[in-house]
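A single protein chain has been omitted; all remaining protein chains appear in their positions.
== chain A ==
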Amino acid sequence: MHKPIRALIRIQLKMQYSNVFKKPSVFLGLVLGLLGLLFIGLMFGGFVLQVIDLIYTMLEPSGNSNIILGALFLMNFIVLLLLSLTLVMNAFYFTEDISSFLHFPVYSYQLLIAKSVNPLVYVYLVTAGTYFPVSMYYGALSDAAAMYYVFALLLFFVIPVIPYSLASVTVMFVMLFVNKGKNKDRSKVIGGIIGFILLILLNVVLRLQHDPEKIADTIATSAEGGGLLHMATMYYPPAWLMTNLLTADSFWISLLYLIIVLVIASAAFWLFYAASQKLYLKGALGLNTGSGKQFNGKGLYRKEKSVVYAYRRKEIQTIFRTPTFFLQCVAGTLIMPVLLVVIILMGDFTSAASLAKSLDGSGLYVAILAANVLTIGLNPVSIVSFSKDGHSWEAHLFLPLKMRQIVFAKLQAAFLINLLPITVMFIAAVFVLQLTIWQAVLWLFLALLVNAAVTIIGMLSDLYYPKLGWTEESELFQNRLASLIAIVVSVGSLGMLIALLLLLNMQMLVSLLFTVLYICVLVAALLYSVRRLLRSADRTTLTK
């Protein structure tokens, strides 16, 4: 029974991670990504520990300090549930290799256990990052005995089981109905957009309170009346059990709680098993089929177009029709403007407008420039210019296409797609910051300049470090050296401009002239590189 599971797990792990240690670029990307996460963790970690310290000090005299652990288990449950929903959706239904496994003589639950390996790596990493610091810090604050740490360690392995199993069952149930339409791409996009909305909502929740003392006060007040603990118990009883497990005075009582927790986790796993056997295949079979609609002749006649126009159209169609590209390059980039609006609105709408008015000319100008750099500079659309062709790149080698035509069509496509976040950002800025016409025009002008520079940088980095041998589109957005270089060069070169503007503190008009000159020189230098590259272009280099 376990033999097929082991074989399937081995294959999944090989497919996901065999390149990580073989390719230095992938490994470097991974290390830098982890360092980035560590940095963010340290930034937020300090804040969280400060809150815990305050709550503990307030509640310790009344013996209510265990609410910290209750809140931790509850928060962990919510975060892991949300994370698992997306991961499970992708791993079980949207990966390209789904149909490659369906004909094997294995049970659905065996297949899904193997397919869970990759999502569970992420789930356990997130659990480790959130659970260990808080539980260990709590242990230190409460002078816990060694047994506390042993039970805490055991709980680490159990915590993700319940949310992951519940998320899997939910996804399997939902996909039963989604599959009725058999449109994998549409469900993928809807799933992704729901993920983004959850992210924004999470941001709103986090922004509702950002003062550690206020948060501590709120939690302490709720805890005094048993409010929060009651809530945790009511909606997610395992949080109450796990809290008592760690804070019980007697070893035997702790052990009893552990057994109850393990029984609940086993029940959750059984649900996962039962749903896998009953629901999975019904939702997964047939996901790759076509629309079933017959071609009715619409679009049969089309006017002749230039090669660059046809190629640009193909580029944009590919991005909009491939869920991963659409989510990463279009929907994903719209998040930044929406988040910015949320941040501004959560602050205070009128004060945002008055802040914009209060900033002197050059201050507002630098803020506009920085906002544009962040919105456009992080969009990966040009960084996958060539890589997104994947295996289809071979067609470029036998079609009568000049490299110049390909490069300019790809640049135009990326530039045009970047206009979407620019437009959203522009509308948000005009209405929220209540910019004057002159400031709005300035915003658009700077955005277009930044867009030109960033698009060429992204395209060049992808040309030098393409990744054509992917099996799934999502690989293009994970641990890539090209992305890292493009973002560092884009944000670095334009960030340097911003630093110079702040340092020199010039008059508004002089700042503007300086910026135009700086970015024009940058774009000219980049275009010169592109021209030189085209002169010696050998398209076959991309197939090597």
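We take it that a residue touches a chain if its C-beta (ideal position, glycine included) is under 8 Å from a C-beta of that chain, and two chains touch if they have at least 3 such contacts; residues count from 1.
In this text, contacts and distances are computed from a predicted model.
Only one chain is not pictured, and the protein name UniProt records for it, out of "DNA repair exonuclease", "Xanthine dehydrogenase", "ABC-2 type transport system ATP-binding protein" or "ATP-grasp domain-containing protein", is "ABC-2 type transport system ATP-binding protein". Across A:157, A:177, A:270 or A:309, the residue that sits in touch with the chain not pictured is A:309. The missing chain, though absent from the display, is touched by one residue of A:197, A:274, A:397 or A:427; that residue is A:397. For chain A, the residues touching the absent chain in the complete assembly are 288-291, 293-296, 298-307, 309-311, 313-314, 317-318, 321-322, 391-392, 394-395, 397-402, 538, 540, 543.
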